[in-house]
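Before I ask anything, let me first share the structure, which is written out below as structure tokens.
Only a single protein chain was left out; the remaining protein chains are all shown in position.
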Amino acid sequence: MACPFASNNDSEDTMGSLMEHGGQNYTSYLQLHKILNAQRLESEADGHKVHDEHLFIIIHQAYELWFKQIIYEVDSVREIFSVEEVDERKMLEIIKRIHRVTLILKLCVDQFLILETMTPLDFMEFRDYLSPASGFQSFQFRLLENKLGVKSEHRVRFNQEHYMKVFGDHKENLHRIQESEREPSLQELLAKWLERTPGLDSKGFKFWKMYKRAVDASLAAQKLEFDQEKIEAKKKQLLDAWKKRQELFNSIFDTSIHNALVARGERRLSHQALQGALMISFYREEPRFNQPYQLLNLLMDVDSLMTKWRYNHVMLVQRMIGSQQIGTGGSSGYQYLRSTLSDRYKVFIDLFNLSTFLLPRDSIPTLTRHMKHRLSVHETHAQKGRTSAARGLTEEEEDFSLDDSDDLPDDADSPKKLEDVPCRDAPAVVGTLDSEASGSVVANGPETSTEK
Amino acid sequence: MACPFASNNDSEDTMGSLMEHGGQNYTSYLQLHKILNAQRLESEADGHKVHDEHLFIIIHQAYELWFKQIIYEVDSVREIFSVEEVDERKMLEIIKRIHRVTLILKLCVDQFLILETMTPLDFMEFRDYLSPASGFQSFQFRLLENKLGVKSEHRVRFNQEHYMKVFGDHKENLHRIQESEREPSLQELLAKWLERTPGLDSKGFKFWKMYKRAVDASLAAQKLEFDQEKIEAKKKQLLDAWKKRQELFNSIFDTSIHNALVARGERRLSHQALQGALMISFYREEPRFNQPYQLLNLLMDVDSLMTKWRYNHVMLVQRMIGSQQIGTGGSSGYQYLRSTLSDRYKVFIDLFNLSTFLLPRDSIPTLTRHMKHRLSVHETHAQKGRTSAARGLTEEEEDFSLDDSDDLPDDADSPKKLEDVPCRDAPAVVGTLDSEASGSVVANGPETSTEK
Amino acid sequence: MACPFASNNDSEDTMGSLMEHGGQNYTSYLQLHKILNAQRLESEADGHKVHDEHLFIIIHQAYELWFKQIIYEVDSVREIFSVEEVDERKMLEIIKRIHRVTLILKLCVDQFLILETMTPLDFMEFRDYLSPASGFQSFQFRLLENKLGVKSEHRVRFNQEHYMKVFGDHKENLHRIQESEREPSLQELLAKWLERTPGLDSKGFKFWKMYKRAVDASLAAQKLEFDQEKIEAKKKQLLDAWKKRQELFNSIFDTSIHNALVARGERRLSHQALQGALMISFYREEPRFNQPYQLLNLLMDVDSLMTKWRYNHVMLVQRMIGSQQIGTGGSSGYQYLRSTLSDRYKVFIDLFNLSTFLLPRDSIPTLTRHMKHRLSVHETHAQKGRTSAARGLTEEEEDFSLDDSDDLPDDADSPKKLEDVPCRDAPAVVGTLDSEASGSVVANGPETSTEK
Partner (left out) sequence: MACPFASNNDSEDTMGSLMEHGGQNYTSYLQLHKILNAQRLESEADGHKVHDEHLFIIIHQAYELWFKQIIYEVDSVREIFSVEEVDERKMLEIIKRIHRVTLILKLCVDQFLILETMTPLDFMEFRDYLSPASGFQSFQFRLLENKLGVKSEHRVRFNQEHYMKVFGDHKENLHRIQESEREPSLQELLAKWLERTPGLDSKGFKFWKMYKRAVDASLAAQKLEFDQEKIEAKKKQLLDAWKKRQELFNSIFDTSIHNALVARGERRLSHQALQGALMISFYREEPRFNQPYQLLNLLMDVDSLMTKWRYNHVMLVQRMIGSQQIGTGGSSGYQYLRSTLSDRYKVFIDLFNLSTFLLPRDSIPTLTRHMKHRLSVHETHAQKGRTSAARGLTEEEEDFSLDDSDDLPDDADSPKKLEDVPCRDAPAVVGTLDSEASGSVVANGPETSTEK
């Protein structure tokens, strides 16, 4: 088999003879001397080779290779998100990388089918060589969880405390774990980025205010309808349900409730970030929200797949060592693993719960023409700097010097221009908007000239 | 994450404290210091790190790990098949291992989806570091093909000749390749084993003779029907089709035609092995043929999946480097790879073509009662030796002492006991089973005592 | 596209002209006029077509088609198992069908990925047309659960009681559901079959007695080792763990504990069936246990996949409608579905837990030579009847007329002759095998004539 990347234009002869010129070849490039010499069967070393131990080793190594790749991708995305203003020209690459992560996780989930060809009896034959069994811990998987955003305080107790013992004798690994707990996780970086979503600003589009208005209207209408129900029992039921719905919405409007849920680990996003995520969901069709919206979906996929991986893992453990427990005290391996299926291990749980707060399409607040424009323009850092420089303006001045729209006289009054301020200062979901959010657009504020 | 094999009964505390006692831990057991330190990006070494080179390395390493596992399983099965008489108690394990191979191959096929997230532009950025591109050759994949049974003479020309150049500088690899060409392949071992299918014997059931009779009857009946067609044009058509069918069947009855096809690489099984495979297909419901039948199906799966792997590979190459070719001379990488999709790379091609020679269920020759019995009894070597020895019979004598067919009036006398002999002495799954090809069986021959 | 089953030998012209002769064609054979005219978008009918409703309908219809196929296969296997003595010649077919069920379930699990391309906003747009949402119930899925063996009393309360309301207005469906609760489930039929595993007999091999002896020895040895531990704290720990292990084993030896667990729904197999399953696991390499062992594994796959399907379902619901709940009372759709992930919905839970009771290979009681023989011989009904008839013996007599053991002097007394009975007359794979529960077996008991 030639590798996927056999050259395309060479004739057979060329292919052959070029080989002679040395150069990095496949085997040494892939360091196969390491990869293919890292399988030592303990059972064999002990004189009782167990056939299936080979699979056990290989499959775990394959998992570790993939975990390394996932961490590599997640780190690269975390890095892009680490700057104050994310360059929108990187969005395609971010999407690509997170999409790749989901494909790898999907493969990892499917991979369990292979390990399930090993039977408990097979496993029992070499299991003792791996003692202490509980020592089997994938350092990289923990690292990945941390980097995605699983917080130590949300882990089940055993999982919180004992990692020191598990990883303690690999100084470097322990160090990397601790570092991963300190560094901003992908979840946290995402939250920061969502907080900067254009349109959340207190001035300008004021998404949150408009959203609340729409919710209130929806609730009021529903109440009115339910109040007219004749059958008393049913009316009570409907109103109870309505009450719950109201409470649910209240939990996102009342910051103190929201914060309490965050404190309890049931929500993860800051209040502002939650608003950003909702806004992106509602207006995902606007060009500038396309990629952010795809990203939010992919992050849910990541969470789902992590959780499916854990679930497959639990199933396998049950098959290999059973789940039954008689008597008192202690949780079994199976029970412990089952506990990690809790929603507390889902770092993007808020994105799943967004669906609770959606409104029917026709209740969604209409974008102002200005907002629509903002959401159709991207910008890169380079451009921003350059434009300002070219004009010989400081950024500060620039905010107020955008009026280049003398051809649209009715836009001349300053108040409306302010609308742009948040727009430019918003550190960018999706980048900051600069001067080409041209004056004429400014002219038409949300209240005065909204359009469908 | 605790690994799949966290112990089950320990309490949390036990899990923690047991850690302290040392013992092989996960990281060192898996030799992760090798596995996770084998990714060196050439582009990075050169000062222009290309993000996607990491994926390129990891995925190829994952492939190589899996290839190693597949080779490990195939070798283990080849070893089991290498003895004269295969121990039937190993059949379950053989099935398990080949089934595992199919699951791994399925994973390998799916894995291409991940590599497809790399784009041609990404690839182009680091492709030159891998020069000469055509040097990329997976030694293990070639090894696997050889061990399965791809013959050098059936490979396309380029693939035949140039491997020396590709693998030439890894003495050990070259040696293993050459060895794999000399050693019996899985395909060849399978053929030997099929040749020993019970019931093919010239004495006894005489499957082939009975099969030919059934085919002839089927052809004759069909001819009769077609001859009565009134419309001339259609009649001609039907008879043409019939003629072809007859020729096809003739190609398996006429040994010289069969051998000619083998010489041309269009068939791979010996004439006797082909008979065995057909017999197993027909009588797969008989207990003793259950596992052999499953094995034949799994081997077709292996072939299909190898071929799907190659096809996915071709698609990927087309995407990465294109397939268009203008001008004269030489085949491109794409064209070369496409040529390996030929049926000549299918080592179990005969199993696929068996379907051509099947007969409707009601035309299949009925098993004799004796044959039915033979196919419901398994035996192991240990038993065989012991029984014969215990009886003080030579094997030779035993063969002829089987007569249990007097209609068994008196069970006290020895003849009846003999009925058990095959039961204990049948040397193989589908082993040679010489002994029961015995005179007494003849007495119960197909004509005299067939039963439904 | 020609369908997979284009004829193979016809020339193009033949293919064309044969068309003219009428005959069932693809479109009418598949009744595509029904299948492809069963998609009515409620949103469209209401004047506000929602694009994604089409997918919603199609995917649910695809699920229902597959559920029908799974039920068809499960019913066919239940039928085979419904007879007193299962014909061993049907085992291959059973394996094939259950394997097919696992492949279909795997597809059904993967299918969720497609539905996840619909977003909550999309769903919200047509969700109201489907009111009452909770009315969406797959009757076939409930039927399947029942047929597999989910018991009404193990379901969560809501799931137990309300199906009447859900299915109540489809008389026939309601009837089929009720019937499925009365009829023996696959789980129950499997249990019956396992109870008849050869070797469990109180006479003969006495598997259970031998197994208990081996367990006791293992526990005793372990205790001895732990008692010698010097460090007091650790000793206590080890002995605690040992105690738990002992209790666990005790739960299968003490019938009253076992039955109590069955009553609580934590075990499902009868005590005798559990023994059969364990025995098959231990001696799976014996030819006669090959297929039964494969079957047990496949049934675990079915359970795992049903559970993965439910898990994927839960994930989807969380994504579509959220999982957050504030305030008091009532469980949400999400919470309800999550509750069905309980092990109480796993009908083959005992098979998973078998691993708890395994012993290392070298502690497994050695099969007697007689038992080894029994496990290498299959028999069909036809043979049994015929043989007995031919001999003019009643079954009763037959048991004692098999004397073939003169060459084994210590077997000379009649009981030993019985050893052969199973060989010719054993009525089933693992059928009832009443007859070989014979005295002679005792004579060859484990202590006197075991062999490796």
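Just so it is clear, A, B and C label the chains in written order, and each chain counts residues from 1 on its own.
The criterion applied here is as follows: a contact is a pair of C-beta atoms (placed from the backbone, for glycine too) under 8 Å apart; a residue touches a chain by one contact, two chains touch by 3 or more.
On a predicted model such as this, the values are computed, not experimentally measured, just so you know.
Note on the chain not shown: across the whole complex it touches A, B, C. When the omitted chain is restored, the residue from C:Asn25, C:Gln228 or C:Ser256 that touches it is C:Asn25.
By the touch definition given at the top, chain A reaches the unshown chain through residues 8-11, 13-14, 17, 88-93, 95, 234, 237, 240-241, 244-245, 248, 284-288, 290-291, 293-294, 356, 369, 372-373, 376-380, 382-383, 386-387, 390-391, 404-408, 435-438, 440-441, 451-452. Residue-level contact of chain B with the missing chain is found at 116, 119-121, 124-125, 240, 243-244, 247-248, 250-251, 257, 266-267, 281-282, 284, 297, 300-301, 304, 307-308, 311-312, 315, 318-327, 329-330, 343, 349, 352-358, 360-361. Residues of chain C that touch the chain left out of view are 1-16, 18-21, 23-27, 29-32, 34-40, 42, 51, 54-55, 57-62, 64-66, 68-69, 72, 76, 93, 96, 99-100, 103-104, 107, 110-111, 113-115, 117, 123, 127, 129-142, 145, 157-158, 161-162, 165-166, 169-170, 173, 310, 313, 316-317, 320-323, 325, 329-334, 336-337, 340.
To be clear about the criterion, only the chains that are shown with their structure count from here on.
In a homomeric contact, the two copies may use the same or different surfaces; for chain B and chain C, over half of the interface residue numbers are shared, pointing to the same surface.
To overlay chain A on chain C by their CA atoms, one rotates by 180 degrees, a value rounded to a multiple of 5.
Between chain A and chain C the centroid-to-centroid distance comes to 38 Å (mean Cα coordinates, whole Å).
Note: centroid distance chain B to chain C, computed from Cα atoms, is 28 Å. Touching two or more other chains at once are residues 320-323, 325, 329-330 of chain A.
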